[in-house]
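Encoded as structure tokens, the structure appears first; notes follow it.
Just one protein chain is left out here, and the rest sit where they should.
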Amino acid sequence: MANAGKWKLPALAVLVVVLIALPQLVKSSFALDIFIRILLFSFIGVAWNLMGGYAKQLSLGHAAYFGLGAYTSTIMQVDFGISPWVGMVAGGIVAMLASLPIGWLCFRLRGPYFTIATIATAQALMLIFLKFRDLAWGAEGTTIPNLGSSPLMLQFETKASYYYVVLGLLALGLLITHRIEQSWMGYYLVAIGEDEDAAEAIGVNAPRIKRDIYMISAFLTALAGTFYVQYIYFIDPATAFSFNISIEAALVSIVGGIGTLWGPVIGTVLLETTSALLQSWLGSTTGGIQLTVYALILMAVILWRPSGLMGMVNEAYQRYLQRQPARA
Amino acid sequence: MLETVTQAVINGLLIGGIYALVSIGVTLIFGVVKIVNFAQGEFVMIGMYISFYLATQFGIDPILSLFISMPVLFVIGVLIQHFLIRRVLGPNDMPQIFLTFALSLLLLNLSLLLFSANYRTVHTSYSDEAFHLGGLYIPEAKLIAFVVAMALSGALWVFLHTTDLGKAMRAASQNRDVATLMGINPNRVFAVAFGAALALAGAAGSLLMPFYSAYPFVGQVFVLMAFVAVVLGTLGNVIGALVASLMMGVAESLGIQFVGADSGLIVVFAMLLLTLAFKPNGLGGGRVR
Partner (left out) sequence: MTNDRQKSVLVSSADHQERGASRVPAKRPSRRKFLKVASGAIAFGAVPLRGWAADAINIGALYPTTGSMAQIGVGCVAAAKLAVEMINEAGGIKSLGGAKLNLISSDVQSDTTVTRTETDRLITSNKLSAIHGCFASALTLIASEVCERAKMPIITGSSSDQLNKGRTYTFTPFARASQFAKAQLQMSKLVSEQPKVAVIFENTAFGTSTSNGLKELAPGEGVEIVMFEPYSAGFTDASPLINKVKASGANALFSVSYLNDLILIVRTVKQVGLNIAINGGSGGFVIPDFYKNVGKLAEGLQGVAHWNHDMDENAQKVNAEYKKRTGDFLFEYAGGLVAQTFMIADALERAGSAEPQKVREALSALDVSSGFAAMAPGGKVKFGPDGKNVYGRPVGVQWQNGDLASVFPKEDARAPLMKS
């Protein structure tokens, strides 16, 4: 792999430069919105991937943490005037703590039933937030106060600023994933993902590892939730705990390459671009077309390339390697 | 007070019958094919639209239309099993989960595209009528649905326990490899299981039509209840799913009556969580996933 290694770092550097320069070159508010969406959902996908990709704990209820993060920072901001930056971290902690009992319950089930249990918990949280108006505005939700440009309060007047924030989040997520991937925890995660019983048989403390990775995954997802509220200025239970968010988190990771570092990013780029193109070709009159296409892409990936786009890239690279003459 | 409770229980049982049809299908597929069919709700939806179409174009009563919707969905089930499900039956969970999930997403959004989000209803002579016993009332359409649902469940049980094919299915659900060794063709058994499960979903759809509206998302509500029922009743256990569904219907109804009208689902989730906490294998006991 010596050949590849040589190109990795420069390629990464170029990518970073491009990403940082992008908002300076592209001024269209509409395009920036798309980029922000891509970065945000990549981040959510990366967070999901830690648990769902490496450890194969396929949760479809990550919206629970997204919502908890969103609500925590909003309550802190609207009721106590605390900056959403602080709220973001607090939200992450709340999510981490919530993942403990939720994990304890859900991990008692395996496979698809784990998945169903996660869906149920996200739904349950939505119902709770719908019901308790005193706690968190109930069904009506709330908007965050219009502060114009207020970086300390995570509100900006330009899209570019939001772009940089979410870019930072994504970088954080990727960094954490990379570190874990390269560490002993990463190996344990993959072992658990391949065969949990076998892993336990050789001494991996599966319950503890699952619990830990769930906490990290929940923490990161919650950060995304806070960002989202600050970006769309509004929160209500249906938006915060939306099943669509749970779906997209898993979807981008699977399509892009489950259990790989860049998988979720590539998956998001593909899906969001497809979605944007569809909207421009067909307008937004054909409701259902976007998800129909997503569903078809997902089915195609599952049936023919379960390792996703990154998997395809890796396989192609392996084939390329095999064609190289052996080195002395 | 007693009357209120009794009425609530009756309401719960009646809707529980429909939940049963859907959840039995899920548990059957799970028991035999060993996968979770996330798209089960969408097949209920398809059953509803079939009945709607037959009712409005040809004037066929929705209940009778199940003689058409069931076979149609059976065939669809066999085809899906053959062309899609078969390819992801392996040790890995991920493809199985996401294939049926993608199927669910696909069917739901195709339906949205084709039929739009409008609610479709069918009005029959018995749609709004009810039997009155003392202070209690039993809606006709729901009673018919309940009776037919129980009959179908009973028929399935008989099939599973008396016919060769049924016994083959049970054998395959207990131990696929040994069953294969015994000469049972797994694919054939799976196809029948899938077909039967979808046929039940289609029946549920037809039975719902007289008193409920058809729209693309209608399956989602029922499928959630079905999954909870399947977990409660122990995965793969048909009787368990039936009993659990009825229990959940009643629990939901009592929850709405005495806790709050928006608390029906919360009560059901509470049941699920309690079960998960204390009896993760379900109330049916035995069979471990």
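Going in written order, the chains are labelled A and B, and every chain counts its residues from 1.
Following the convention adopted for this analysis, contacts are C-beta pairs under 8 Å (C-beta built on N, C-alpha and C of every residue); 3 or more make two chains touch, one makes a residue touch a chain.
This one's a predicted model, so the numbers in the text were calculated from it and none came from an experiment.
Colleague: Among A:Ser42, A:Thr239 or A:Thr268, which one touches the chain that has been omitted from the display?
Modeller: Checking each option in A:Ser42, A:Thr239 or A:Thr268, the one touching the absent chain turns out to be A:Thr239.
Colleague: In the full complex, which of A:Leu19, A:Leu174 or A:Ala276 touches the chain missing from this view?
Modeller: A:Ala276
Colleague: In the full complex, which residues of subunit B touch the absent chain?
Modeller: Counting over the whole complex, subunit B touches the hidden chain at residues 4, 7-8, 11-12, 14-15, 18, 55-56, 59, 112, 116-125, 127-130, 132, 137, 139-140, 142, 211-213, 215, 217, 221-222, 225, 252-254, 256-257, 260-262, 264-265.
Colleague: Which positions on subunit A touch the chain that was left off?
Modeller: 25-31, 33-34, 37, 127, 130-131, 133, 138-141, 143, 146, 157, 232-234, 236, 238-239, 242, 276-277, 279-288
Heads up, the rule we're going with is that only the chains that are shown with their structure count from here on.
Colleague: Take the average of all CA coordinates in subunit A, do the same for subunit B, and state the distance between these two points in whole angstrom.
Modeller: A distance of 32 Å separates the two centres.
Colleague: Looking at the complex, which residues from subunit A come into contact with subunit B?
Modeller: These residues of subunit A touch subunit B: 56, 58, 60, 105-106, 108-113, 115-117, 119-120, 123-124, 127-128, 130-131, 247, 250, 254, 258, 286-292, 294-296, 298-299, 302-303, 306.
Colleague: Using the touch rule from the top, collect the residues of subunit B that touch subunit A in their complex.
Modeller: Residue list for subunit B touching subunit A: 35-36, 38, 84, 87-88, 92-99, 101-103, 105-106, 108-113, 117, 216, 224, 227-228, 231, 235, 260, 262-263, 265-266, 269, 272-273, 276-277, 280, 289.
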